[in-house]
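Missing here: one protein chain of the complex. Every other protein chain is in place.
Chain IDs A, B, C and D follow the sequence of writing; residue 1 opens each chain.
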Amino acid sequence: MDLHHIFTQFYAVYGSLINFIGINSLLAISLYVTLSAGQLSLGNAAFAGIGGYTAGILTMYLNVPYMVALCAATLMSGAVAVVLGFPVLRLRGVFLAIATLAFGEVVRILAINLQITGGAEGLTPIPNKTQAWMIFTALALVGYFMAVLRRSRIGWSFASIREDETAAKAMGINTTWYKTLAFTIGAMIAGLAGAMSAHLNYIITPGEFGFSAAVQLLIYNIVGGTRIWYGPVLGAALLTALPEILRGIGVSAGPVRMGVNGFILLMVILFLPNGLVSLFSRRKD
Amino acid sequence: MNIFLQQLINGVFIGSVYGLFAIGYTLVFGVLDILNLAHAAVFTLGGLVALWLVQNAALSIWLAFPLATLLSGILGLVINAVAFAPLRHRPDTYFSGLISSIALAIIFESAALGIFGARTVRFPINTITVHIWQVAGVTITSLQIEIVLIAACLMAGLTWFLRHSRAGKAIRAVAENERTARLLGIHVDSIIAFTFFISSALGGAAGILFGLYFGALSPDMGRSIELKGLAVIVLGGMGSIPGAIIGGIAFGLSEVLTVAISGTSNLRDAVAFTVLFAILLLRPSGLFGRKQIRET
Amino acid sequence: PAPAKAAAPEAKIGIVFSMTGGAASYGATQKNGAQLAVDEINAAAGATGIHIKPFFDDDASTPQQGINVFKKFINGDHVSAIIGPTLSDTAHVTDRIAQASSVPVLGVSNTAQGITEIGNYVFRDSLTEAVVVPNTIRTAKEKFGISKVSILYGNDGAFTKAGYEAFKKALLDQKVTILSEQTFAKGDRDFSPQLTEIKSQSPDAIVVSALVEEASGIVSQARQLGIPASVHIIGGNGFNSPSFIKNAGSAADGVLIGAAWSSTASNPLNQKFVKDYTAKFGNPPDQFAAQAYAGVYIVYDAIQKAGTPFAPAKIRDALAGIKNMDSVLGKFSFTSGRDADYKAVLQEVKNGKFVVVGE
Amino acid sequence: MMLDVHHLTVAYGPIEAVRDISLNVETGAIVTLIGPNGAGKTTLLNALSGVIPIRGGNILFNGQDITRMSPHRRVAEGIIQVPEGRLVLAGMTVRENLEIGAYRRPRSGIAADIARMQERFPILKERSEAPAGSLSGGEQQMLAIARGLMAHPKLLLLDEPSLGLAPLVVQMVFDIVTELQQKGLTILLVEQNARQSLAVSDYAYVIESGAMVLEGSAAKLRSDPAVIRTYLGQSV
Partner (left out) sequence: MALLEIQNITRMFGGVCALNGVNFSVEQGKIHGLIGPNGAGKTTLLNILSGMTPPTSGNILFSGKNIHMLPACRVASLGMARTFQNIRLFPAMTCIENVIAGQHLIASRPLLPRLLQLPSAWRQDHEYEEDAMATLSRVGLENRAQVRAQSLSYGERRRLEIARALASRPRLLLLDEPVAGMRHGEVSQVAELVRILAGEGMTVFLIEHNMSFVMALCSRITVLNFGQVITTGSPDTVSRHPHVIEAYLGVDKSS
């Protein structure tokens, strides 16, 4: 068997998995941005939905070019985040988390009830326009952006707010502004990922961005580790691939696989204190 | 008018059910500030185990109830020991504990699936006797009244317990500052374990009552109430026991009144969550939450 | 590649249901039904007949996992046909993959619109609500003189939503007045606000589009709230499960259910299926099990007609050509649109049993 | 001998914050521990309370080896620490803070003790139902000291008790310390105000960078030129 054949074979079976890893990584990073400013948002799944619906409606009904639709989706999610962010970001900790979650629920229920979003059945058929290179280019750009952001004024402000918001204020950091910025950047990345996902799957349904989807993004972050931007990517990669890995090694489908899945998640949390990144970085603490 | 009255009763009742779920939840989540996402799984298992005891072990519900509640409490100890205690000294203990509890919830749910199957099941029809009263066009059942009363009693009892009992104060001290609590001679680990026990026992008991009333138990029944339970705790104010119940009733009423006033239920949950959202904006620490004390 | 010289060629069939996650309760009985059919077929095939090699898998009730399973079936296991997935949401995505790879796929529980329109490789044996419901409404109207109804449906699931739309259309066609439309969400257990509202409107009947989890709760709470038995409750496929009767208890009596299958249908194949299934799994089958069971036979029939398990295109053609095949569902055919075509039944619950009252 | 510490070593990861320190505290004595910032004083007290793990050495309390004893049992034995930086239970009321100070004690007499504390520090009475976190820094410090006393300690570990207190109140705290000694309490004192603490102490130890550098009677250390230079001084 030549290598090329093996590769095409592998890609035929796992191509979509790889794409999902890319999309889920983007989603995970979208939450990472807000977490890096110390804010736990459970609204990012909803932002992905907003992006997905925006882009889907544009390409399906208005024949807008895909790239334009992607930009529109990104901007739309960002705009909603700005409007939502100012009132909501006064809240702290779990209050913020629940308020964003409430926002997500409202978006989900609206999507169920609106005509233009296709109701419970979702919006379909959305043209399949997303290709692997787009996902991974976006991921690379976002990753690079995050890596650079860290040492910029914005990055330091995020870190200060995360560590102690009161002290950050006293140092002249406009916490409202920076928190909204983090929230908005996160929403934009989520919107982009949502739009790409809709154009990969032919469909977007309200069920895709409920509570469990929002929590899933948090799981990616914590399992991967939130010390650096690629932590969430590692988390998303492992957890997206895990069912396939279990399938591959022959763990029988159904409750057993689900249980093993949960068990592995538990083990990672218990034995890798700083998430998967601690396997790759030198600094141990 | 009777419709409206009936709707109010419906709202108070479903609100009490949310509150019942939330009250055990809030002991660990609101008071200790540990978000235990396996609570919904305990709720489910409590109901399923009681059902199993009634159906397969042929116990009377009066025996099955306390047994299943006890078992739920023990599950709480397991959750604490497996998902939380090992992480307690990590800097990111809040989030990692949250995730490990999700992992446990997945394991529990898969166990429930494997053991009890995926079907929706119910307690045998005559497990308990239920009276139905129809007064002036308003329907009310004895089980409804019992559930509301139990919720009210639990609220009063737990509030007293936390405020005045020694163990209650110890729980709050641990919640405030673990290190100080240790220095004051509080056995922090056993206080936390104890809290988990109570919380999960209450969660399991709520699951049994839920199953008895609604006659529909399934391995995923905790999922839909979990979200509302969380919302209710935060709405009521973290750490406030009356808040959990009253928040539950407020949430239940907002659901029901949407239907009653608009005549349709399409946007019921959207309205309920919008109300939650609005209340949080007006009162950033919930209805009964204490405000931020001085920071500087 | 055709190593078809062996005496007993194997047909690889991918079978994917939601065995965990939100739809796990359907996936479980579907899997049982399919398993039973596979076992029977393989036992009957003997030494020379075509055997089925099933690849069972779980999509965890999510489209993403469904896609992964389909890719694995098609490109990894090289299956000849696929049965599943459980949910329409998932089928919307996965069936496109099958279509693109020219592997026939047979849905055994998807009822949403637009699925078979994905392409000529997409089939389903599940009678959509749009077929079942008009008949139900007509019979109910004739039999009980129903002229005004209230509707209650789950608006966040494709299945219940499709049912609602079919009911609504049939009601309008039959000139039945709709007093109000109420909704609930998946996982709801309390329906009293909606039912209180409905009660106040005094309808002749309540038309419900719900899955079995919610169906029994709705029916018992309606009666508990004092909606009299004279107000009929009319349900669809979702009600057609033994656990509905078990969970609703005496409140189930009098409920009218239009469905794609009846456990009491006299058809001998069906009688045998119910008996064998109950013996094997300890519980009587529901409609999902029956449709999955029938699905395996349908695919097998097509494979036999195609003469080889290794030519998906031929299997597709054979599937499209199925006409009046004997099945547990009745005389089964595919329409030109590859949807199921057979007679639906109207049942009433009497003394805790489904009784066929019309077709 | 109430407290006997032998070759105690405490480390945070690779860094040994306390290295091979031995000290003892006579029953009924006041012993002062002085040393610069980061010397390991707080670390040492925490090791005595059992809230941080010990790497080496052992601790005897009234002859009993308590090296491995858990913190709540040490409290039950009568070793009470008033921690650095107050650590009041901010969300609980002032009264509840006092009550919980007596957690390991029988219930009787708690109310009377609270009254006594309130008499000493009137602010604790005035703000009895206010959340402890709303008090000013110095008020919280008074609460922390009072809370420690509520436990009826045998050995009191005071970590910077005068932190943030106004001069008058500092004076009062030292009065309390001597008064407690007269009642038979044993006290180990870490204090920023070295001059005053040496004045009330019987014996003193000086630690620097985690190691013991000097010990002796309080009187002797007070006249030690090195101690005068770095810890006592005359003016700024």
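By our rule, contacts are C-beta pairs under 8 Å (C-beta built on N, C-alpha and C of every residue); 3 or more make two chains touch, one makes a residue touch a chain.
Keep in mind that this is a model prediction, so the values were computed, not measured.
**Q** One chain isn't displayed here. Which of the visible ones does it touch?
**A** A, B, D
**Q** List the chain B residues touching the unshown chain?
**A** Chain B touches the chain not shown through residues 91, 295-296.
**Q** I need the residue numbers on chain D that touch the omitted chain, in ascending order.
**A** Per the touch rule, chain D residues meeting the hidden chain are 12, 34, 36-39, 42, 84-85, 123, 134-139, 141-142, 160, 163-171, 192, 194-196, 199, 229-233, 235-236.
**Q** For chain A, which residues reach the chain that was dropped from this view?
**A** Chain A touches the chain not shown through residues 144-145, 148-149, 151-154, 156-157, 159-160, 163-164, 166-175.
Basically, only the chains that are shown with their structure count from here on.
**Q** If you tally the C-beta contacts, which comes out ahead, B-C or B-D?
**A** B-C
**Q** Look at all chain centres (mean of CA atoms) and spot the one farthest from the centre of chain B.
**A** Farthest by centroid: D.
**Q** With centres defined as the mean C-alpha position, give me the chain B-chain D separation in Å.
**A** Inter-chain centre distance comes to 43 Å.
**Q** Report the inter-chain centroid distance for chain A and chain B in whole angstrom, where each centroid is the mean of the CA atoms.
**A** A distance of 29 Å separates the two centres.
**Q** Do you know which chain A residues sit against two or more other chains?
**A** Within chain A, the residues that touch at least two other chains are 109, 113, 254-255, 258.
**Q** Which pairs of chains touch each other?
**A** A-B, A-C, B-C, B-D
**Q** Inside the complex, what are the residues of chain B that reach chain D?
**A** 166, 169-170, 172-173, 175-177, 179-180, 182-188, 239, 290, 293-294
**Q** Mind listing the chain B positions that touch chain A in their complex?
**A** 35, 37, 82-83, 86-87, 90, 92, 95-96, 98-100, 102-107, 109-111, 113-114, 223, 226-227, 230-231, 234-235, 238, 266-267, 269-270, 273-274, 276-277, 280-281, 284-286, 295-296
**Q** Please output the residues of chain D touching chain B within their complex, sorted ascending.
**A** 49, 51, 70-72, 74-76, 80-81, 83, 87-92, 96, 99-101, 103-104, 131, 133-134, 147, 151
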